[in-house]
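What follows is an incomplete set of chains from the complex, kept in their original frame.
Per-chain residue numbering starts at 1, and chain names A, B and C are given in the order in which the chains are listed.
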């Protein structure tokens, strides 16, 4: 289930400074959001694909599957935008009359839909570049440098750690239930699921109490201070990032780029 | 294009709706889907709630340091819950939001903070939702949903409804509102040429109603069962 | 009825994260036997028994239950899970219900038994595991040893033909560990095949009729306990140790204090009896009568057959 997390710890760009990776993907994502230009979107998708596949060496099957993941939402969303209900007098490409109403596709909507499609795909590839190359621990430390409140950072760290602890527990309970014929019918599934949830909740509660004891034993009084991992900036990388972003900006401005 | 094309398109639409359930059913607006101004608008609108939540937690943690750990573990719990397959009356499976349960147990403001974190992790670790749409998703899932669920629960208690009914209604409407707000957000961003936002809202509401209405009922029932189990613990 | 209740042929299984847990594991479990599946942590024990119960489906290889190949449709799976019960290692995660009674009734009710029949099964299982007085207690108030018993009753209540227990005595103090050992012996005597998966060589040696040694996803040896532990290379390869009792007895025989004309003792009690019988004759002609020192451990007269080392 947490394939992305696993890959983030094992990819070839793991030891590149997280701030460099963060700035690269967020600025690119910002450009995609700011400009409407199919050329820009295509360039970003190719660029990020190159980064993920050739530089980070993420297996292409995995990347393909990840790219297909949001397609469901994308199709539904885009189709809902494209197909309109309405009267006459517009630039219909196709119209289907249903008595007083008509269902159809307008030219402007189709262009809008295609733009949304391209933009979302480009933005998603930026997100994947970031999440596939930067482990969460380092992502959190980037947020800390960005002056996100300490409480938020600490909670993020705890949530992240305990996602794995609780997931293991949930899996064990699920296995144990399945091995005793849980989830056999719909009614049994309901019962099994709710037992799983409530038992997991009770165990989570106990865990937090035990964690409190264990941390208090190490002097916890309310703050979760930790040392930050150390990385070295690379002048070469920073130069590359600046060049690429300028190139993308140029692409956006040259090829029908309009600011939304 | 002729009507056959339309039929094929509709068929394709239905196919996607049911073949990619994991994504289609989770009401998270995907990365890059909202125009820039709306991304910024929803983020700005969410920030006060987040700050309020952080302040409340901070104050409470000063008196009771164990609360921070409880919230951290609760956040992880919410994440697991959202990734859990849920038995559904339509036969398909999807995600409970846990919005109602969380709001009743921890209060709506704390739920906002936990919600942002969970949504951020979902975006990064599961590719559900996104960073640019984090504000919009937070507003629907971690502000509107929890607040309404919390108020309904309180109201139900005041009116003397049976506990299970208050819990059911809170979870049901919390879930439902999440879907209504998301549809609204999409409609405002992409108003229909004729009929404007109102028409668009109807379009999005009806598209997602197919899956979200049964889910809201499922979530309601499940929350009641879980609540009863928790009471017996 | 087939002589072997479970037969696995060249099972292979790789987890989604890339861990190759089973790399062609083959074994045949004789009906009614007391089996130990012996291996160090991470050898593939858990993955193997999750196959026996149909939780995992082999990516390659075949699994037969009672001579019939396991199919993975819903109905066959339910039947298999009814027939093969698993007692997991950590009762803290296995127990998920609020009360002991509710917990134990989970299996029988899922099998579609009527409430009345389920009730009988639950009460019987509670009696067999000696926890009748805990019926209405909430599970999270129980001691560790009690939880362990409840988790055994969980499975017993489903009347399985095979019970698999994962490291059943870990974390128990000596007294409670003995009780659990004895409980599994009693369960076996009523006709249930019992498989214990463990890294505890003393337990495997003292308790089992027959041992399978698993290492890196393969069965690398099988046989009766004496033969298994006589094979030094096998034991070392599997990252295990010899039971202390064999080391000491062997040494005492070598030094002439005990004779080598007798079967080896299987636990401390037997060794003590054996030493006590020694009349200190200078290690020549001491003869032991089996019946005088054989303890309650495994059957004295179980002779393993059909050994098919791969």
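What we mean here is this: contacts are C-beta pairs under 8 Å (C-beta built on N, C-alpha and C of every residue); 3 or more make two chains touch, one makes a residue touch a chain.
A quick note: this is a predicted structure, and the numbers were derived from the prediction, not measured.
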item	value
Copy-number formula (whole complex, one representative of each chain type shown)	A x1, B x1, C x2
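To be clear about the criterion, only the chains that are shown with their structure count from here on.
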item	value
Pair of chains with maximal C-beta contact number	A-B
Rounded Å distance, chain B centre to chain C centre (Cα mean)	47
Chain A and chain C, separation of their C-alpha mean positions in angstrom	46
Distance from chain B to chain A - Cα centre to Cα centre, in angstrom	17
For chain B, residues contacting two or more additional chains	229, 233
Residue numbers of chain A (touch at least two other chains)	195-196, 199, 202
Interface residues, chain B side, partner chain A - complex	1, 3, 5-6, 9, 12-13, 16-17, 19-24, 28-33, 35-37, 39, 54, 57-58, 61-62, 65-66, 68-77, 79-81, 83-84, 86-87, 89, 113-114, 117-118, 120-121, 123-127, 130-132, 186, 190, 192-195, 199, 203-204, 207, 221-222, 225-226, 229-230, 233
Residues of chain A that touch chain B when the two form their complex	1-2, 4-5, 26, 29, 32-34, 66, 69-77, 79-81, 83-87, 90, 93-94, 96, 103, 105-106, 108-109, 112, 116, 119-124, 126-128, 130-131, 136, 139, 149, 151-152, 154-163, 165-167, 170, 183, 186, 189-191, 193-202, 204-205, 207-209, 211-212, 215-216, 220-222, 224, 260
List of chain C residues in touch with chain A within their complex	16-17, 50, 53, 55, 74, 78, 81-82, 85-86, 88, 90, 92-97, 106-107, 109-112, 140, 154-155, 158
